[in-house]
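Note that one protein chain is taken out, while the other chains of the complex remain in position.
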Amino acid sequence: MAPDANPHQATVADGTPDPETEAAGGGLVDWAYVLHQLRSSPLTIVGLSLITLVLFTMAAAPWIAPYDPNRIDLTSRLAPPSLKHWMGTDQIGRDLFSRIIWGSRVSVSIGFAIVGISMLIGTVTGAFSGLVGGRTDSIIMRFMDVLLSFPSFVMAMALAAALGPDLINAMLAIAVVRIPFYVRLARGQALSLRERPYVKAAVTFGATRMQIVRRHVVPNAMAPIIVQSTLDIGSAILTAAALSFIGLGAQPPTAEWGAMVSAGRDYLLDQWWYATFPGLAILLTAVGFNLLGDGLRDILDPKLRAR
Amino acid sequence: MEQNPSPVVDIDHLSLNFQTYRGAVQALDDVSLQVRPGEIVGLVGESGCGKSVLAMSTIRLLPPQGVEVPSGRISVLGRDILASSEAEMGDFRGHQASMVFQEPMNALNPTIRVGRQIVQVIRRHESVSQEQATARAVELLREMQVSDAERIMRNYPFELSGGMRQRVLLAMAFSCNPRVLIADEPTTALDVTVQAQVLALLRTRASERGVSVLFITHDLAVVAQLCDRVYVMYAGKMVEEGSTRDVLKAPRHPYTRALLRSLPEFAEPLHPLASIPGTVPNLIAPPGGCRFRPRCAHAFDKCLKQPPLEPGPDHPEHKVACWLPEGTADAAQADTAEPETRRQTGETLMRLDQVSVRFDVGTNWLGKPRGQVHAMTDVTLDIRRGETIGIVGESGCGKSTLAQVAMALRKPSSGKVQFDGQDLSAVEASAERQLRQRFQIVFQDPQSSLDPRMPVWSLISEPLAVRERHPRSWLKARAGELAETVGIRADQLDRYAHEFSGGQRQRIAIARALALSPDLLVLDEPTSALDVSVQAQILNLLMELQRNLGLTYLFVSHNVSVIRHIADRVAVMYLGEIVELGTAAEVLDDPVHYYTRSLIASVPRLDGDARTGAAAGFTELPSNLSLPKGCFFADRCPARTGGCEKRQVLAPAGAGADRLVRCHLAQG
Partner (left out) sequence: MSLANIIRRRLLLLILVVFGVTLVTFAISHMIPGDPARMMAGERASDEIVEKMRENLGLNKPVAVQYAIYVGQIARGDFGTSIRTQRPVISDIKKFFPATIELALAAMLFAIIVGVPLGVISAVSKDRLIDHLSRSISVVGISTPAFWLGLLMILVFYGQLGILPGSGRIDGVIGPPTTITGFYTIDAALTGNWPAFKSAVQHLILPGLTLGFLHLGVVTRQIRSAMLEVMSEDYVRTARASGLSRRQIIYGHALRNALIPSITMIGLAFGDLLYGAVLTETVFAWPGMGAYVVQSISSLDFPAIMAFTVVASTAYVLINLFVDLIYMVLDPQIREVG
C-alpha cells in the first residue's frame, strides 16, 4: 500500500540453501519436493488412489459390472449381499453392485460438469472484472456479493424445483449458484497478479492487456483455481446427490447414487445394504477429491513450502 | 578463554544439521564462540552463512523437528543448553537470556495490547502483582526512550511505528533483567536514522545493566560502531575472530578482506568495487576443505584440507581459519579503468515538472476517500543524458513513487513528465508505446520481478516478443546475446528463475531491461535485496554497462553509500519533497539541509566510533496524510528558528546554481 515498501525487507534469509546449486535438472516442477510432500502426507496417496479407482470404474463400467444395471430379476428381490450379488439387490431384483458401478458415470460426471461450468464462467468473469477494474469491477462485484449472500443450497433447491425435477436441471441449478465463488477467486488472483513486479515490468515494455493475461495471469492463476475445483468436485457430487435424494435430481430408473439411497430408505431397517452401499460410494468419492485437493494445495502452496 | 575462565555464552565446537527433503544441510560445522561478561560480541556474515541458526540455537529456539546436533556443547551462564529440559529452558529464556529479532512488524502479537505482552513476560518469570508488573513495564518503556509510556502500554502493535515496536521488544527483552541478550539483526528492517537511535539505546542500556550481548548482523559498519569483538562466519564455518579493531582494520582471512573491500565506501566513487566471484556454496554438499576455497583468489593445494581457527603468532586474540601465511596481501587491484572522471553530461533526457502524487486511502461506504496520502509534492527534476542521478531517502519519502512516475506506471496527480521533449501524459497510446521502449526499469526484488513460469530466454526476450512477432530461434539468439552482456552463460537459458541465486536473477532482470536498447534505466533499489559482495558485482556491472552503452540512470536507493558511489548527482527526498539536490560530493560529503545532515550522521561508518546523533531523543516521522504547514522537517530540526513556519522553496545554496536546497537557512 505504502508507496515505499521497506527496502530491507528481503535482505536476510538465513539458512535457506542457495537455489543455484540445488539439485541439477530443476525445471518448472520440483519433483523432489512433490515426492517429499507425498511421502510426508499419506492421506494424499489415499485420495489419489480413491480417485484413480473411481475414474477406472467409470471408464471400465461395462466390463467390470457383473450384471446389466437395469436388469430386473423378480426372483431375487431384496437379496442380501452374497457371492452372487456382492452388495445385494433392490426391490425389483436389480444388482446393486452393478448399479453403483454404472452410477459412477452419472454421479461423478455430474460433479465434473457442475464444476466445469461454474469454473469456466466464474473465472472468466472474475479475471475480466479484476483486470478491467474501476466501475465495471465494482458493479460485477456488488452483484456477486449479493449472490454470495444467498444460501447456495436453498437457491439451488428453489431453482431446481422451478426448472422441474430432472438431473440436468439440478446440475444447472447447482452450477449457477457456484459461479460467484469462482468469480471471487479469479478476481482475487487477477488483482494480486496485477501488482506483481513482473506484470508491472511487462507494462513498462509495452505489453498489451491481452498479452499480460495470456503470458502471466493465466499460467500463474491456474494453480489455486485447480486446487479449488478439485475440492469442489467432491462437494458438487454431494450436492447433486442431495438434490436427487429429495427428489429434485435423477429420476427412476437412472442408476444415480443419491436416488438409490433415497429408494433404499424405505427398506432401511430390514434391508440395510440397499441404502448403505450407494451412500458409501458417494462418501468415498467425495473423500477422494477432498484429500487430493488438500494434497495439491500443499504441494502448490509456496508458503507451505517455505516451512 | 585462558584469561577469562567463565564466558557467559560458551559455544564449543558445535555442529548442526537440518534434515530437508533434499538431504541434510550442514548449517553449522564445528563452530565455537564465546561472549564474556559485559561484552558486546558481533557475529557477521552474509545470508545463508548460518549466523541466525547459531543465534537461535544459543537459547534452543530452533524447532526440534529435523535438527540434529552431531557434536558440540552450548553453555549459557553455566547452563548446558542441549541437555536442559523444555521446562527448564522455558524458565531460562526471557529471564536469564532473552532475544530480539529482525522484523519488529510481526514480532508482537497483533491482537494483544503491548503493555499486556510485556506484563505477561514479567509475570511469567517473577511472582509480582499485576500492578507491580505494569509499573515496571512503564518504567522499562521510559528507559527505552518512549516518551508517552502509559499511552503506548494501551496501544496495539499496529498503532506503532517500526522503531517504536523495536523499543517495545527491547523493553520486553530487558524486562526480567537478563544477563545475556541475543539480538538477531534487530535494526535491519529499520530506517537508518531509526537504526542509529535503536543502536545507541541498545548499547547504553546493555552497559548500564551489565548485559552481555551477542549481536548478529550482516552489516560490518554496525559492528564497527557497536561491538567489542567480532566473529566472521562463512558457509557454516567460523573463519575469523578477534577484537573489532583488529578484524576490521587488519583482516586476516581472505573472505573478511574481500567482504570489506566490496563495500562501496571502501572504493573511490565511480570506480569498480572489489567483488567476490561466485556465490555461497550449497550446504547440502559443501566443498571439501576450506569452504571459501572455490571463491578465494589465493587458494592453493593445502586449502583442500580444512584449516583450523587459530591465533597467529603475534595475535593471541585474533584467530583465523586459513592456511595462508600471515601477511599475504591481496594483489593490488589493477585499476583497469582509467581513473574515472566525471562524465560530461548532455541535454535533459527526462524532466519532471512540478509533479505531485496523491492517493486516496480508506474509502467510506459510498466509495469516497477518507484521506489522501501525499506521496510526492511538487517535485521538479532534470535527468540529463549520460548521467546517473541518485534519489536517496528513507521509507515513505516518495522515492519509489518517483521511480514509478518516471516509468509512467503511475500518473501524476498534477504536473508533467517529459521524455526527450514529449509530454508523456499528452502523447497518444501508440506513440506512448514507442516512447516506452526508451526507458526501462529494474526492480528491487529480482525474485518477484521475474515470472516463475517462464524460462530465462523467454524472460529476457519478452520485451521483444510482446512488441513484434519473432521466430523463437531469433528470440533465443537475442536472449543469448543479452545474457552474455550481463554475465549469464548462454547454456543456462532454458532454466527457470528460481534456479538462480539472487545476484544472477538481478542480472537477468537487467538483461531484460536492456532488450529494447533503452536510453534511460530506472533502478529502483536494485541491490537492496542482495548481500554486499553480490551488490558489488551488480554495481560494477551497472557502471560497466553505462560506460559501454551510454545509458542514463535514475538510481533510487535508501543506501547512502551506494548512492555516493554510483551517482553523479543526488536528490535527497523527505516526506515527498526534494530537500537537497546537487553533485554527489556536494550533497553527501557536505550536506547543508538539516535533514540530509541527520541522515548522513546516522549512517554507521567502518572508521567511525559511536555516533552521538541518537542522543537527541526519539522523534517519529510525521504522517504524510496531513502535511505540516511550513517546512516539513521543522518539527524534528535542531536549527528551527523563525521563518521555518513558512513553506520552504527549493532554491540555490550559495553561488553554485546547480546546488539546490529547501531551507531558508542555507540559501542565498
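Going in written order, the chains are labelled A and B, and every chain counts its residues from 1.
Here is the rule we use: a residue touches a chain if its C-beta (ideal position, glycine included) is under 8 Å from a C-beta of that chain, and two chains touch if they have at least 3 such contacts.
Predicted model, so just to flag it, every value in this text is computed and none were measured.
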Visible partners of the omitted chain are A, B
Of B:109, B:130, B:354 or B:626, which sits in contact with the chain we cannot see?
-> B:109
Absent-chain contact - pick from A:154, A:168 or A:210 | A:154
Footprint left on subunit A by the chain that the document does not show = 40-43, 142, 145-147, 149-155, 157-159, 161-164, 234-235, 238, 241-242, 245-248, 258, 261-262, 264-265, 268-269, 272, 275-276, 279, 282-283, 286-287, 289-291, 294, 307
So that we can see where the missing chain sits, which residues of subunit B does it touch?
-> 59, 61, 86, 89-95, 98-99, 101, 103, 105-113, 120-121, 124-125, 156, 158-159, 169, 172-173, 362-365
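Note that only the chains that are shown with their structure count from here on.
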Let me have the rounded angstrom distance from the C-alpha centre of subunit A over to the C-alpha centre of subunit B, please.
-> 45
Touching residues on subunit A, where the partner in the complex is subunit B = 1-23, 26-28, 32-33, 35-36, 138, 196-198, 200-208, 211, 215-216, 219-220
Counting only contacts in the complex, subunit B reaches subunit A at residues 18, 20-22, 25, 27, 47-53, 102, 162, 185, 188-190, 218, 279-284, 357, 359, 361, 367, 373, 375, 395-401, 404, 407-409, 433, 436-437, 439-441, 443-445, 447-454, 462-463, 466-467, 495-496, 498-501, 504, 509, 512, 515-516, 525, 528-529, 557-559
